[in-house]
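Complex shown without one protein chain; remaining protein chains in place.
Chain lettering (A, B and C) follows the sequence in which the chains are written, and residue indices restart at 1 in each chain.
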Amino acid sequence: RPGRRATAQAPLQAPIPESTQAPGARSDADGLPAALRRKRRAALPEVSELQAVRHYTRLSQKNFSIDTHFYPLGSCTMKYNPRACNSLASLPGFLARHPAAPESHSQGIMACLFELQEMLKAVTGMHGVSLAPAAGAQGELAGVMMIRAYHDARGDTDRREILVPDAAHGTNPASAIMAGFDVREIPTGADGDVDIDALRRAVGPQTAGIMLTNPSTVGVFDRNIQAIAHTVHDAGGLLYYDGANLNAILGKVRPGDMGFDVIHMNLHKTFSTPHGGGGPGAGPVGVSKRLEPYLPVPLVVRDGDEYHWQAEGDRPDSIGRLTAFGGNMGILLRAYIYARMLGAEGMRRVADYSALNANYLMARLRTAGFQLAYPERRASHEFIVTLKHEAKNFGVNTMDFAKRLLDYGYHAPTTYFPLLVPECLLIEPTETEDKESLDGFVDAMTTIRAEAEQQPQLLKEAPHRLPVRRLDDVRAARHLDLAWRPAESG
Amino acid sequence: RPGRRATAQAPLQAPIPESTQAPGARSDADGLPAALRRKRRAALPEVSELQAVRHYTRLSQKNFSIDTHFYPLGSCTMKYNPRACNSLASLPGFLARHPAAPESHSQGIMACLFELQEMLKAVTGMHGVSLAPAAGAQGELAGVMMIRAYHDARGDTDRREILVPDAAHGTNPASAIMAGFDVREIPTGADGDVDIDALRRAVGPQTAGIMLTNPSTVGVFDRNIQAIAHTVHDAGGLLYYDGANLNAILGKVRPGDMGFDVIHMNLHKTFSTPHGGGGPGAGPVGVSKRLEPYLPVPLVVRDGDEYHWQAEGDRPDSIGRLTAFGGNMGILLRAYIYARMLGAEGMRRVADYSALNANYLMARLRTAGFQLAYPERRASHEFIVTLKHEAKNFGVNTMDFAKRLLDYGYHAPTTYFPLLVPECLLIEPTETEDKESLDGFVDAMTTIRAEAEQQPQLLKEAPHRLPVRRLDDVRAARHLDLAWRPAESG
Amino acid sequence: MPFIPHTEDDVAAMLATIGVDRIDDLFDEIPPELRAKDLDGVPAGVSEMDISRVMQARAREDGQPLCFIGAGAYEHHIPAAVWQITTRGEFYSAYTPYQAEASQGTLQVLYEFQSMMTALTGLDVSNASLYDGASALAEAVLMAVRANRKVKSPRVLLPRNLHPAYRRTVRSIVRHQGIELVEVPFDRAGGHTTVEQLEAAAGGEFAALVIPQPNFFGVLEEVDELTDWAHARNALVIGVVNPVALALLSPPGDWGTAGADIACGEGQPLGMPLASGGPYLGFLCCKHAFVRQLPGRIAGKTLDADGQEGFTLTLQAREQHIRRSKATSNICTNQGLLVTAATIHMALLGAEGLERVAAACHANSRKLSDRLCEIPGVEPLFDRPVFHERALRLPAPTADVLRSLAAHNILGGFDLGPDYPELEPALLVCATEVRTDDDLDAYHDKLARVIATRTQARCPVEPKF
Partner (left out) sequence: MPFIPHTEDDVAAMLATIGVDRIDDLFDEIPPELRAKDLDGVPAGVSEMDISRVMQARAREDGQPLCFIGAGAYEHHIPAAVWQITTRGEFYSAYTPYQAEASQGTLQVLYEFQSMMTALTGLDVSNASLYDGASALAEAVLMAVRANRKVKSPRVLLPRNLHPAYRRTVRSIVRHQGIELVEVPFDRAGGHTTVEQLEAAAGGEFAALVIPQPNFFGVLEEVDELTDWAHARNALVIGVVNPVALALLSPPGDWGTAGADIACGEGQPLGMPLASGGPYLGFLCCKHAFVRQLPGRIAGKTLDADGQEGFTLTLQAREQHIRRSKATSNICTNQGLLVTAATIHMALLGAEGLERVAAACHANSRKLSDRLCEIPGVEPLFDRPVFHERALRLPAPTADVLRSLAAHNILGGFDLGPDYPELEPALLVCATEVRTDDDLDAYHDKLARVIATRTQARCPVEPKF
């Protein structure tokens, strides 16, 4: 394909676009000892501005994205990212502020952050919120570290086990391990709820807490949540809420009211900050009163009309700092703007319409003959279709289905997660898609199943209409090619 | 195709995106007499923000553009539009300024406009410049109107004829007619220069002036320009310079030095303001001293440290105002920024490298066996290939060639213009394309000629790889469908 | 080198292919005596960083005063999505869609724009834009004279309460076409144009009547009556309309018994920033009968070789690049990018959204003029219903008042004096939906103080020196 790596392949002696030159700059950087200087120029691309613009513009067109495609990716909440959030968070005054600027020159942004903290508290029912974590996984880490700090502060140092349902996101156990805990899995019952008996057997004096998503990753609201909370609390453990699925219940049910002690939120999911091809996210944490001393820094507090930062010195029990400069501020601003545009009513509507879309899509797919993993349950904002019959009867698997969906202009739902459902498609339409999108998706699914029956090869070789055909992941891992190198050196 | 007209087909009772609502607005607009009010709501699209964003994002992807494709479109100077020009001209202070803001609140933009006037004077060798015309064609109109005003002011009212070479842009005669002139065509010689004998025969007491492009639309610099100037001036006529091809000689030769009395510039060509899918342009006019009183208003003048507007009242002999608010200011700002980034040296480089690219591409195409219209001449910034042999031998025409180029990812050159060359491709690579682009274009042309020989149908049915196949222009003109209408009304 | 991609090796190879030694040799057909010596007056090039600094300083210098000027250009809220999409490279850096197959994005946008403008104006066809509202009116006048087959007169009635800059622009552009522009006075009490005044001004035959709705003073005309009057005289009717106002006001296609024949106006309120006056967007719509007299580009829907729908420029036989001196106009480049912005803007707002904007502007302007008329000596200039802006009589010279307000960073409105000396001291004020109650209060308070000072200063006090 012409243009690929054109950037790095251009000759090194090419002149630099002067538009980016720093005039007056001399390459004889005075005072730098020769021994510490670079000997060979780095093999960076050497291209003109037009070449770069054209290259990256064309690359962008090879992506699916919310702005171009329906993206029913379960557990990822791929909804519309309002353009206003981008432009207002990018106002010159916000972009220019240095992270170490004094409070006297920071009241504008601090007001936004403070109000965001307050809104997140209100909508989750938590007592305190820190915006510091840079993404959901970092929020999880902060959350479990706070659980640990809580037990440690009480001298309850034998509580070294975190319970995690087998349906949980992989980040849950990974975060628990990073916080120095052991992980014990709790099975999910046939109805999709946590196996409460298994939970009762699992809790004990070693229990530090449980990490739960509710609605869970199987797309249902765990009806026993109160029993779960009592069980864990009675055993001396704390409840951690994985906010990945908060979109489903935003403003309808509050994690704090369910009995959770600590929660992280994925602002790039529930609060519609951009996914950006894999970040940046933001993973604020909320806590009940007893965990408040441990919140990660910095926090914004208000004193009269003035806002102040609280850092390590002000909060000696804090689990500390998670990034150098306090978090993904530009993302927090976007979430703030989005939350203000929604308001309380709009937040409730998020849950209403994401549930409506999910249940409608589920109903239509069921009618179209697809098998649901939990047919007796309401969908939350997402639900699971299992293609095990299609796999058995037509010899095509979920990945084949997924790749064929790309050909029809639909991003694939989440595949093979949660692991406990075979040939699993986790489907989350979100509230910002219209009925036409959902109906189109049902049509595509139906067509593909007919294709699976009649010409399964079509699925197995899919995609056919994308910039590339199916990519060889095994080869990628075996013959590692992770960076381009100039010809002479390799 | 899904999505087409989805916008307007959505039900009218759909709610408006609240993000765009004016809160507090009531639809009972007080004080408006019922008789003057609208009876039926207009059939505008009723869609959500995501639907609109997705629709227009996807539409954009169906376009070729400089940012995605090589665009060797002769006479159009499709070169890179620097992104900095866009962002700096869009600074909030510039966007917010009302056209009727007082001079006290306009010094910043007026400084830019004044300096742009001065730079355009310097690089064209003209005595005065007005930035008022909104596009090249309006600049032409202003130019010929000034010629008329000049003759009229001298009582020389019988000069009613404008001479135009047969190779000229269609706007030349059209503009002359709008200024109330008659048009007489002057033939082009076999070498591409104006037929000077024909010109000598044509001039007379009826001659108001001549409209010339130099380099001309056949892609050569008219070597007799001084003789032409003398001939016309001696006959009492004035010389009009069509600046469409100014890119070819920017900073190398100045129209004022060639003897031209009036010139328009296409800022969206030579000064790289965006073409925008067909505008906005900007068509400043420059004049020699004797035409200065007639410049269109407004102008910016400097008095000490202050800038002032000059309008009708200050310039009684002006041909007047061409738009309500003085021109395409945002485009003028972009051109100003571009001109400042280029500087004098950069302007000369524009001519140097556009000539280099054109002559290189011409040499390579000649070697590849294509026939040049003027093989003995240097190319200016553009040149002409004639496909008359291919048309005769393979039964494919220039349009077939052009459409097949699209399949290879190259925008077609200008076809069938100028009219005097049969099966004509007017090719202008511009200075911002690199050698790889030009070489790729030669390869595509060569491949297509081989296809023309072996499978001409491939060309005749082209394009094959675009969002649509070849469109039926005749049908479009016969069965006029110029606007979508709600189903109920037809 | 800014924007030049060539490496030294490239240049050497290219020169060798051409067969010359130096780039300058490529200019050897140019008479040497013509070669430019230097470009005094063009400063040396600067980096993107440096020009950024200059532009930021200049943009800041002009500040962002509180603006109550309307007068043909209106500050509306523009959804962020509009320009983020419009400036995508595929729209921003595309050419006129002559190669239709490679331009379906732009072409469909043009078609949608035409559809939306016909929906707003109630007429049959729209072109794909002209330079601005004033030049669109000039083209409308030329078109009407060409199109009117019943009346041979080249006379066109242009009311005095039409925007002064429009009147001047029309005069500039049509002056050499043998057209006579007849000015029609307005009613001094109402600010509108009456049939009686038209009768008197018309005198005899005329090809077309121009009706601005609302007119320059914001006053609403009796469009039905005026339209029928003109039609009864075999003249064509040209409506000059504000597209946002059309969300609430009767569209030209519905005026009178037969509807106006042509509508034109300024598209700026549909998503274009004020931006010192441009680029804006002229629109021009007409009845189907006149489509071949319509200047400018037009997109049409057609089929491709597979029978699939697609879009293309059509009726190009009207245009200069085909018809040359016989074209309907010399226009070629129009305002494509602004069409894109306007189309996205209208799609985002929808009809109800536009209605709300219009209603909010109207309410805000009413509130403003009511507040200002609490100040002694400030009163409405006309007694007829207005839309969106209002002309006020002041108790002190307008220019002085505006200057004092500007010193406090308030742009108080448009001074009617220079264009309408008979109305002095008079001011045209406007408050769109973006002005808050605080803004209105600030204006009221400052104006009250300025006027109090001014009117006191009128008392004959001897200078002390």
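Criterion: contacts are C-beta pairs under 8 Å (C-beta built on N, C-alpha and C of every residue); 3 or more make two chains touch, one makes a residue touch a chain.
It should be emphasised that the depicted structure is a prediction, and the values quoted were computed from it without experimental measurement.
Listed by label, the shown chains that the missing chain touches in the whole complex are A, B, C. The chain not shown here is touched by just one of A:118, A:156, A:234 or A:317, and that residue is A:118. Of the candidate positions C:45, C:65 or C:79, contact with the unshown chain belongs to C:79.
Residues 47-49, 52-53, 77, 79-80, 84-85, 87-89, 433-434, 436 of subunit C touch the missing chain (whole complex, contact as defined above).
With the whole complex as reference, residues 10-11, 13-15, 17-23, 47-51, 53, 57, 82-84, 86-88 of subunit B touch the missing chain.
Note that in this section only the chains that are shown with their structure count from here on.
When the interfaces B-C and A-C are ranked by how many C-beta pairs touch across them, B-C comes first. Subunit A and subunit B have centres, each the mean of its CA atoms, that are 47 Å apart.
Chain centres here are Cα means. That of subunit A falls 46 Å from that of subunit C.
Chain contacts: subunit B has residues 19, 49, 53, 57, 61, 66-69, 79-80, 82, 84, 341, 432-434 touching two or more partner chains. Among the residues of subunit C, those touching two or more other chains are numbered 1-5, 45-48, 79, 81, 85, 89-90.
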